[in-house]
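A single structure is presented below for examination.
Only a single protein chain was left out; the remaining protein chains are all shown in position.
Going in written order, the chains are labelled A and B, and every chain counts its residues from 1.
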Amino acid sequence: MQLDAKIPGGPLTEKWDKYHFDMKLVSPANKKKLDIIVIGTGLAGASASATLAELGYNIKSFCLQDSPRRAHSIAAQGGINAAKNYSNDGDSIWRLFYDTIKGGDFRSREANVYRLAQISNNIIDHCVAQGVPFARDYGGLLANRSFGGAQVSRTFYSRGQTGQQLLLGAYGGLMRQVADGKIKMFPRREILDFVLVNNKARGIVVRNLITGKIETHAADAIVLGAGGYINTFFLSTNAMTSNVTAAFRAYEKGACFANPCFTQIHPTCIPVHGTHQSKLTLMSESLRNDGRVWVPKTPGDKRSLNQIPESERDYYLENRYPAFGNLVPRDVASRNAKMQCDMGKGVGKTGLAVCLDFDDAIKRDGKDVIRKKYGNLFQMYEKITGDNPYESPMMIYPAAHYAMGGLWVDYNLMSTIPGLFVIGEANFSDHGANRLGASALMQGLGDGYFILPYTIGGYLAGTSMQKVTADDPEFKDAAKKSESRINSLLSINGKRTVDDFHKELGSILWEHCGMSRNNEKLLRAQNLIRELREEFWKNVIVPGSGKEFNQSLERAGRVADFLEFGELIVIDALARKESCGSHFNEAYQTEENEAKRNDKDFCHVAAWEFAGENKEPVFHKEPLAFENVELSQRSYK
Amino acid sequence: MISTTDKKNINLTLKIWRQKGPDNKGNLETYHANDISTDMSFLEMIDVINERLTLEGKDPVAFDHDCREGICGMCGAMINGRAHGPEKGTTLCQLHMRHFADGDTIVIEPWRSRAFKIIKDLAVDRSPLDKIIQAGGYISVNAGQAPDANAIPIPQETAETAMDAAECIGCGACVASCPNASAMLFVGARISHLALLPQGKPEAAKRVQVMINEMDELLFGNCSNHRECEAECPKEISITNIARLNREFIKSGFF
Partner (left out) sequence: MSWFIKTFQTSIGKKLIMAVTGLSFICFLMAHLAGNLILYGGENAFNSYAERLHAFGPIITIVELGLLFLIIMHVLIGSVLFYQNTLARPIRYKVYKSAGGRSLGSATMPYSGFIILAFVVFHLINFHFADKTGTTIFQIVAKAFENPLYVVIYIAAMIVLAIHISHAFWSLFQTTGINHPKYTPIIKITGIVISLVFGVGFGFLPVYVLLI
């Protein structure tokens, strides 16, 4: 297989406009005759469904939850970036582009990232028109804040619920098209398989989660916006049902998977409290704008936090990175927290936490100002931990949060399966080896509102389609295969629960393939995952039947895929013999323990092709060419 | 309430509503939850019960949940007769066991309303809420049509009031806690959010009419101003939004 990113020629700033113009169009009359399946109703999926329906296509939209409004995009707190330069602080499309490329440690495509920066402004316009209540200044104009290590204020926000508000905007657009009959909504459906006809993606197999019925659906193109795979780690900030199943099935059908080892560990999460913990809660990284991160200078200091005097506190981020201080990018902040805890300087019951202290901010600005900025976050923290952050420092620790890797897509957002488009977190395209704060919302909506609706037209206009229906033999076969997989899961009747396996997989990955990796640990992880997978298929217990609402069965299917996919993360991490962004291999670091890239050998996208069960996947390389930015060692000193 | 510093484990008796499917009869069944850490969330406590039931070869308790950080609106059940449990402004997933005492008996029932059918155990079908939004709970704008985001200034106070209403997570606790199973707070929140903003005004009259008609058709009850919804809403959305809905309705119906 030859990867062709189809990046248009010409100067960077003109690529997208020119491409736009060159693209074939589908006539309005023909759009009515074309069916598109959209999987997922998060920011990417909902915005794509709505926009495609507005254009005139017939859409079938699928989601796992009981309502499209509940997709996990809803949990994004901080904000959405755009290069509006409303703050007049020197922002521009070019700067947003450059920050994103640099933040991603030069492992993303210039053309894609520039396009994203260009359309970022349209996203804000559209969201405001939809009624998203962004924060505003006293004059009634939009407010901005600086976020996640950016030196300009370009982040638009709705309190701590920006993702929710943006998603409700997209959901409104989706609902409007459902009412118009242009979208048919299928909630509580799980994707079990893709159906390829003549090597083109033409349909899906889904399970109706309420009745257990296996259904097949046909279309002329398929859009996958099913989110990221970070729940492979079990404990993560993702929702409980976030999964890799749809993406992994696409991978098995021939879609290459790119950079799976780029997994973001978010620095400001509430620490793990015990073995029954089911998920981790993110505290918006906006907290780092005013909070100061510290640990006790002496390892093993067991005094209560308020009793540790100023002189015995190590503000390690401020000391190590004077220019950025507490605002260094996520990967840097996370890794430093781990380093401090590894030295025994961690705080809290488990010693796996660092302090995020608002004492100085409260002294400087007063309690009321801090409450206005972070009140809801402080409240959330107190609800979960029972501690009051106005009185004693918050305790935070990194947690798995976001997947930069994803299905490989070209400039059109099409995977290596013709007709299968991948958008939002499910694709790999824009964040390189590390995503900057407030960029995920931008990418999800950018893909859905302003990129995919054009590029999918180009595909549909230029491709001749044979007629397929959901009753064709290819569909029946796929349905049968899915059914037999369900039956085999139900018939194992072993002694360990699904969650038990998932937790073990998560801890293997967290320990061996988390914030700090090395070859030895990675090799061990690969073996452990293989053994665990083998045991799973012999010893898992899944109660109930497949013909009913069966949440254990749902989870079993997802964990079976996590067990396969977890190994792919490790394989990719092993193959990338450098450190970059979120991927930190101890063998490749500078003298100051910073990630050391190897641009000579690894300035590429690693795309993996499925070679068959229990076979090493085939490696494909998409070299990354940087014509407009100079590759530099990231420095936040 | 147990003090937050006291981290001892507790034993509880649970009475959980079990119902195989929408058409089956259900009943409360008793389970013992022993050695529950007070740091656990309520849903993590049910996870523990479910793990045990699974290993015993029994059917685990079905319940809806997803984000577990109080924003997706997927979880929810009546805990001792209170929607999302006894804590104010809290979803069930954010309710922690430190609010219960050793030896407590907890009755767990699904949301009950004629409009919400039970799917299984504690999981209910809340799609009627989506249907109300489908009727007109949006601003009609196509991608590409929007003017510059700063073209229309919106007073900060208006934006904040709209945001207060927009925080609704669509969990259905208002319906569940209302003695009349009315959805007026849900509808009021959406109407308020959109009617307050200049972008939502062109469609305001039509929107309130169609949404109220849809709400009535779906057989939700009528609002009697009991204010239980406001007291139970995990996002603490105020009934001033219901008053605004009433105003919008009067405006659209008579003027």
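Heads up, the rule we're going with is that a residue touches a chain if its C-beta (ideal position, glycine included) is under 8 Å from a C-beta of that chain, and two chains touch if they have at least 3 such contacts.
The structure displayed is predicted, hence computed values, not measured ones.
Contact with the chain not shown here comes from a single listed residue; of B:Asn11, B:Asn24, B:Gln145 or B:Asn225, that residue is B:Asn225.
Between the chain not shown and the residues B:Glu51, B:Glu109 or B:Glu203, the one that touches is B:Glu109.
Subunit B residues in contact with the hidden partner, per the touch definition given at the top, are 17, 28, 78, 80-83, 107, 109, 112-115, 177, 179-182, 212-213, 215-216, 219-232, 239-240, 242-250, 253-254.
Basically, only the chains that are shown with their structure count from here on.
Rounded to a whole number, the gap between the C-alpha centres of subunit A and subunit B is 27 angstrom.
Listing the residues of subunit A that touch subunit B in their complex gives 47, 50-51, 54, 65-70, 72, 74-75, 84, 86, 121-122, 124-131, 133-142, 158-159, 161, 164-165, 168, 171-173, 175-176, 178-179, 185, 187, 210, 237, 239-241, 273-274, 276-279, 281-282, 380, 383-384, 386-387, 449-450, 453, 495, 497, 499-500, 541, 543-544, 548-549, 551-552. Listing the residues of subunit B that touch subunit A in their complex gives 4-5, 20-21, 37, 39-41, 43-44, 47-48, 51, 53-55, 57-60, 62, 64-74, 87, 90, 94, 96, 98, 119-120, 123, 125-127, 129-130, 133-150, 152-156, 159-160, 162-163, 166-167, 169-170, 193-194, 197, 199-200.
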